[in-house]
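One protein chain omitted, others in place.
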Amino acid sequence: MSEALYQQALKALAEAAHGAGRLDDADARVRLDNPLCGDRITVHLRMAGGRVAAVAHETRGCLLCRAAASAIGRRAPGLTPAEIAAAAASAEAQMAAESPPAPAWPELEAFRPVRGHPSRRGCVSLPFQALRQALGDAGRRT
Amino acid sequence: MSEALYQQALKALAEAAHGAGRLDDADARVRLDNPLCGDRITVHLRMAGGRVAAVAHETRGCLLCRAAASAIGRRAPGLTPAEIAAAAASAEAQMAAESPPAPAWPELEAFRPVRGHPSRRGCVSLPFQALRQALGDAGRRT
Amino acid sequence: MTGAAALRGQFPLFGKVPRPFHYLDSGATAQIHASALEAMQAFDTTARANVQRGTYPLAEAATGAFEAARGRVRRFLGAGPAEEVVFTAGATAALNLVARAFGETLAAGDEVVISVAEHHSNFLPWLQLRDRAGIVLRVLPVGADGRLDLAALERVVTARCRLLAVTHCSNVTGAVTDVEAIVAAARAVGARVLLDGAQAVQHGPVDVAALGVDFYAFSGHKAFGPTGVGVLWGRGELLAGLPPFMTGGGMVGEASLEGAEWLAPPARFEAGTPPVAAAVGLGAVLEWMGGLPWGGIRAREAALARRLLDGLAGFPGLRLLGPMDLECRAPLVSFELAGLHPHDIAQVLGDRGVAVRGGHHCARPLLAALGCDGATRASLALYNDEADVDALLEGLAAAVRILS
Partner (left out) sequence: MTGAAALRGQFPLFGKVPRPFHYLDSGATAQIHASALEAMQAFDTTARANVQRGTYPLAEAATGAFEAARGRVRRFLGAGPAEEVVFTAGATAALNLVARAFGETLAAGDEVVISVAEHHSNFLPWLQLRDRAGIVLRVLPVGADGRLDLAALERVVTARCRLLAVTHCSNVTGAVTDVEAIVAAARAVGARVLLDGAQAVQHGPVDVAALGVDFYAFSGHKAFGPTGVGVLWGRGELLAGLPPFMTGGGMVGEASLEGAEWLAPPARFEAGTPPVAAAVGLGAVLEWMGGLPWGGIRAREAALARRLLDGLAGFPGLRLLGPMDLECRAPLVSFELAGLHPHDIAQVLGDRGVAVRGGHHCARPLLAALGCDGATRASLALYNDEADVDALLEGLAAAVRILS
């Protein structure tokens, strides 16, 4: 059971930590806490032409949270806010549905075993929430 | 059961309302509430030579409370504080013990059936408490 | 199977206490339905763990049961998102929460309107607030039949009014508040409305959306559920703007001497370990209530109340409190009987197996307004029947004999 959750793909994704770090010229920065466990992420976002130009994140969290942040670091650049929203929804669907549709990003498949652990969904959602909030902030500025 | 509690002697005692009224020249006046039922008694007390010279009471209460006040109105005059304390203890004993000792005042026998109704003891105790508080107040003044 | 006898069979206590037993004190505490007992027992023996933060299966089960209960309360109230449902220790705790948290958003000179018919639990917290924060407390009077004097709204509700906090149903007169009039008066000046639903919930599900109010408070134990749990429902955007009342574990993010980041509602208002088992029990019983045929039950309750009112009217020297029109009163009847003290009446009735309550019913301002020193109250619920009413009337005749 734990072995399924903490499969190699998930751990590798977390370890890779795509996008870890800061952006000095960000259009928006959002810090979010998961109050229930104290995990924390800060997402830095730069936009260009209605698309994500660059994204970075500082993440203190469990493997699930770090893996989700890493997936974002890898896939978000170049996408539109709508595409990000779809990916976030897809991540939720992976964790909620018995036989979920194919994931928006291949990495999201790693979150399927979270389905058996409702208390952990928030760990995966946190980075997506932070990113979407950052997109909102950046959108309002322009 | 109710017939035993509300025996003729008790009702007659309450109706008699010995001592009902006020004392204009009281040494002490104590108002006590039974917060649980809203009953209220004001005891007026005059002392002379270490004994109760006169007692009066304004009582708004149930039959048990009124009967106890009436017993006091009838018996307290002429007694010392120690004798009042003994009577109060005797009233409690009538309500608490399976075969209580003979009552300090014959009227107190009417309170024996209260034993089966712990929630009603306070109704009988209230006038005694007020009287004893008045004795204390009067004592402190002299 | 929703006649009184069939329903009574679902309340274990009725099978266990000595007979005769006629329970006419549901307004103080209703008996507990089997569904609540079973849900609590199941929770405590198969899913008990703290609901905050646990990841092991038992903790997930506990959190799941607790949040499912929240969803059930939401449905019972016809409310929006479950996050608008705050579990408290009871109606009193819920009302204190609003008085403190909403109270902190008020400035000296702001006005709160209550009615003279309020239970102490929706009166004293506002009195405290008045004395602490310098708000102005205005009181809506009642008419001779105990109904709120709506004609006075215009005078009492001023432009400075920020909240009307009134009972949904009086625990003394049974008078049901004309909520529409209250809400209209509040909206006209931009004020909020809090309803004290403690006496309403045992007579069927509520629809806070249709009522149009902003806060709604009630207790589990009066809704056939457990003691030790209650509910405050509040509009999401309102709750989000309030500071916490109690503070402690489970309602804060960052916390240091520099300050604390309160979590969003409902967590913000649920400091400490909540009454988890009782909340689960309440959820179960509200779910059961949601499936009952309330049209028929309410008609039966009203017919019993009619029988009771008619029977009481035959006693010489008896004064009935509250409106006579059963359209605007809950099946709850208080009365005074000249020369007889309510506690003596309740005693004689109790000795004959008829459970009623005598006294001021935690509503001293109302009793004073009605010129009444104390009253005897019989409150009906879905498990009562004609035999209960008749036993009360016979017992009262006996009380008159025995006490005079």
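A, B and C are the chain letters, set down in written order, and residue numbers restart from 1 in every chain.
FYI, a residue touches a chain if its C-beta (ideal position, glycine included) is under 8 Å from a C-beta of that chain, and two chains touch if they have at least 3 such contacts.
Please read these numbers as outputs of a predicted model, since none were measured by experiment.
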item	value
Which displayed chains the hidden chain touches across the whole complex	A, B, C
Of C:250, C:265, C:283 or C:311, the one touching the omitted chain in the full complex	C:250
Among C:157, C:267 or C:362, the residue in touch with the chain that has been omitted	C:362
Touching residue (missing chain; options C:174, C:228 or C:266)	C:228
Residue of A:21, A:38, A:106 or A:136 touching the missing chain in the full complex	A:38
Contact footprint on chain B, counting only the chain that is left out	33, 35-37, 117-120
Touching residues (missing chain, whole complex) on chain C	12-13, 16-17, 21, 23, 25, 28-29, 31-32, 37, 40-41, 44-46, 48-50, 52-59, 89-93, 95-96, 119-125, 127-128, 137, 139, 219, 221, 226-229, 246-250, 252, 254-257, 259-260, 271-278, 343, 346-347, 349-351, 354-359, 362, 364-365, 368
Residues belonging to chain A that touch the chain removed from view	1-3, 5-6, 11, 36-39, 60-64, 117, 120, 123
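Keep in mind that, in the parts below, only the chains that are shown with their structure count from here on.
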item	value
Distance from chain C to chain A - Cα centre to Cα centre, in angstrom	45
Between chain A and chain B, centroid-to-centroid distance (C-alpha), Å	77
Chain centre separation in whole Å, for chain C relative to chain B (CA means)	38
Chain C, residues touching no fewer than two other chains	none
